[in-house]
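Not every chain is included here, but those present sit where they belong.
When the chains are written out, they are named A and B in that same order, and each has its own residue count from 1.
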Amino acid sequence: MPYINIKVTDEQVTKEQKQQLIVGATQLLVDILSKNPKTTHVVIEEIPIENWGVNGKQYLGTKK
Amino acid sequence: MPYINIKVTDEQVTKEQKQQLIVGATQLLVDILSKNPKTTHVVIEEIPIENWGVNGKQYLGTKK
């Protein structure tokens, strides 16, 4: 507790970027809600771009 | 807002079928709840058949 799930498109997120996301999300819960980092879990899921839609269209895969 | 997550077994869903799912799910939220399609996200997740169980048994992978 807590549990943070981050879903992004699968576009070459590096191992280092994942580590930075894990550090940042954990720290956020420590800073704002005084949660214990030892029981804070972060799970990153990378979704193929053709599986993500917004405004009724498949995502085109530019990073922004 | 809103966010729609569709989980199906991983059985050769084509890119065109995914696009149709995205269009249909987005339109549903527009039609029924007057949501803005520009902020409606659809995420399709394909699950390996051996990872999906119903009635206590692994899914066998016939489409129905």
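Everything below uses one rule, namely that a contact is a pair of C-beta atoms (placed from the backbone, for glycine too) under 8 Å apart; a residue touches a chain by one contact, two chains touch by 3 or more.
Owing to the predicted nature of the structure, the values given are computational and were not obtained by experimental measurement.
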Full complex, copies of the single sequence (shown: 2): 6
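Please note the rule applied: only the chains that are shown with their structure count from here on.
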Whole-Å separation of chain centres (CA-atom averages), chain A against chain B: 20
In the complex, chain B residues that touch chain A: 15, 18-19, 21-23, 25-27, 37-46
List of chain A residues in touch with chain B within their complex: 7, 47, 50-58
